[in-house]
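With one protein chain removed, the remaining protein chains of the complex are shown where they sit.
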Amino acid sequence: MEFSKDALDHVIHLSHLRVAPEKKDAYLKQLQDILKYMDKLNALDLSDTDAATHSIEASTPLREDVVVESGDLLLEKNAPKWDDHAFEVPQILGGDD
Amino acid sequence: MSQWLTASLAELHKALRSGDVTSTELVNVHFNQTDAIDSSVKGYLTLSKESALKTAADVDADLKAGKDLPYLAGIPIALKDNLSVKNGITTCGSQFLKNFEAPYTATSVQRLIDERMPLMGKANLDEFAMGSSTENSSFHTTSNPWDLDRVPGGSSGGSAAVVASYQVPVSLGSDTGGSIRQPAAFCGITGLKPTYGRVSRYGLVAFASSLDQIGPFARSAEDAAAVLNVISGQDPADSTSSAEPVPDFTANLTQSIEGLKIGVPSVLLGKMVSPNVRETVLSALAVLTDLGATWEEVDFDLFDYAVSTYYILAPAEASANLARFDGVRYTSRDMNAPNLVEMYKNSRGEGFGPEVQRRIILGTYVLSSGYYDAYYLKAQKVRTKIKAGFTDFFKKYDVMITPTTPTVAFKKGDHASNPLEMYLADIATIPANMAGLPGLSVPAGLADDMPVGLQILGKPFDEETILRVGHQFQQKTTHHTQRPPLEGGLVQ
Partner (left out) sequence: MSPLSPDTDFEMVIGLEVHAQLKTNTKLFCGCSTQFGNSPNTNTCPVCLGMPGALPVLNKAAVEMAVKAGLALGCDIQKTSEFSRKNYFYPDLPKGYQISQFELPICLGGQLDIQPKAGEKSIGITRIHMEEDAGKLLHQGAEGIADSTHSLVDLNRACTPLIEIVSEPDIRTAEEAKLYVMSLRDILRTIGVCDGNLEEGSMRCDVNISLRPRGQEAFGTRSEIKNVNSFRSIERAIAYEFKRQKKRLLAGEKIVQETRNYHDDTQITTSLRGKEEAHDYRYFPEPDLLPLVISDAFIDQQQQDLAELPAAKRVRYLSELGLSEHDVKVLIEELDMDRYFNACLTAKNAPTAKAICKWIVGDIQALLKTRKDTYATLKLTPDHLAALVSLIEKGTISGKIAKDLLPQLLDSGEHPEKAIEKAGLSQVSNTDDLDPIIEKILAENPDVVEKIRAGKHQSANFLMGQVMKATQGRAKPDLVRELILKKAQ
């Protein structure tokens, strides 16, 4: 499976990144090399193997349904744009989607 | 004062209690060392002199008043800058977060604060902990104290370098595919990646959630054990932290390793390892044999697959973990973007460096429709195989030993244009993260005047054994006390 330029463009779009054309060329070559290296895995017989998400086996712990107050979260200080106790974002519609 | 720069934690503990030194003096002498040397090592991103001195003064007052304080109270420690400290800047080595003030403190850091350890500063790292050299830090590259032209390793390169250059006795790093053990090896110090789940990840800016683990850098296994005592234990804020009981990791260090069975994967004594590293590891194994252990080579070909697996799973998780850095709540933002999508793309395109972008792209790709089964799902299955391989291995052996890295620290810029080459250098450290195992790297000697690391891997939650092997080794050798040829040496 060759990683194509179209695939790269699609994934860059999904990732919401802006990548300059010259950088894109470098990424394409590097990622092709990396993905080619992954082909190694095709040598393994995985037909009877389950997938593992975690290295540990346990059940996720459950939290009691009790309200916990949080202190100053520095929201305004960290927010790039803050208005009326809320994070401001530019116009949602439009753009190349 | 310089004797305190090289002292062990046990010695510092004793000296603080006897009044031979105050915590304030310890903090000051270490900051003096930083002032003298960090302009060339560049291990730190930020120093927190004021708060460290405040902690020290409080400890001094309490010690003077005869109060009972925790074991490591008053002893300075540094943090990798992907650990949140409330009201402190936490950059993750990224310009994207250069002004981000964490609104809360990581559990591991809170435990250090509760231990009353002065927090000296935040150490450099590869951006978002992605890299093996700190060259991906968007602030600066840290130098290896043994050779300033070489890298200190990564991603916790800053945490390793500040300990290796005596700016602090111990520090915390995080290890996703070797990010503690590899820089420890490159910088000639001891680094421990605990079992996954041993230390809470709450407040550690996530790279790959199922692989990340926080651990200490120190100048001996004994010191690492003392820090592990403080940071270990289940945390209600981290669902993946383990309920496994926490022993006193320093308690059994002095026990003999007579009869210990060591397995050494053949592939890591083979041609992918540079000859001088191999020689160093073989002499280390000879020392362990002298101590009563036995070792043999084993076929463990899963190492071959671990790198591929890792570079699918870790970027996949990272691609989601880094989606929150979107310009909306706390990162920098392209303020001129006319609409939301432009804002996202420009902010993230500008905010993330090339290695982070590469991994986000790679991770997004292996999860995307049509490729999930071929990459992500397959890698998860290989992960099962790697886990099973280790389970079988530990039925026969007590520990696995390998060189921590195939080579000694490389020169800055050596792998700059070839990420795959850099990835392949992680071959020895990655499998432990895949299986969640604890791993220790201890200095095993020099090759071409650069430190070589010996990696000791143990069973899940059996940090005690690998620390004991490391400690016993350090009782017989002096590699861990060898000092880098620091220009100016130690401050007086």
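What to note about this one:
Order as written gives the chain letters A and B; numbering starts at 1 within each chain.
Operating definition for what follows: a contact is a pair of C-beta atoms (placed from the backbone, for glycine too) under 8 Å apart; a residue touches a chain by one contact, two chains touch by 3 or more.
Remember, it's a predicted structure, so these values are computed and weren't measured experimentally.
When the omitted chain is restored, the residue from A:Asp6, A:Glu22, A:Asp50 or A:Asp83 that touches it is A:Asp83.
When the full complex is taken into account, the listed residue touching the unshown chain is B:Ser209, out of B:Ser8, B:Ser209, B:Asn252 or B:Asn276.
Only one residue in the set B:Val151, B:Val199, B:Leu253 or B:Val328 touches the chain that does not appear here, and it is B:Val328. Which of B:Ser239, B:Asn252 or B:Ser274 touches the hidden chain is settled by the complete complex: it is B:Ser239. Remark: the omitted chain is touched by one listed residue; of A:Asp6, A:Asp50 or A:Glu64 this is A:Glu64. Where subunit A meets the missing chain, the touching residues are 13-14, 16, 53-54, 56, 58-68, 70, 73, 75, 83-93, 97. Contacts to the hidden chain, counted on subunit B, fall at residues 82-84, 90, 92, 97, 100, 102-104, 106, 201-206, 208-210, 236-240, 316-317, 319-320, 322-326, 328-330, 340, 344, 364, 367-369, 372, 376.
Just so it is clear, only the chains that are shown with their structure count from here on.
For the pair subunit A and subunit B, the distance between mean C-alpha positions equals 23 Å. Considering their complex, residues 87, 99-101, 103-104, 196-197, 210-211, 236, 239-240, 242-243, 304-305, 307-309, 311-312, 319, 323, 326-333, 335, 337-346, 348-350, 352, 354, 357-358, 360-362, 364-365, 368, 371, 374-375, 377-385, 387, 417-420, 423, 433-437, 460 of subunit B touch subunit A. On the side of subunit A, the complex with subunit B involves touching residues 1, 3, 7-8, 10-12, 14-19, 23, 26-27, 30-31, 33-35, 37-38, 40-41, 44, 46, 49-56, 58, 60-61, 63, 70-75, 77-81, 87, 89-97.
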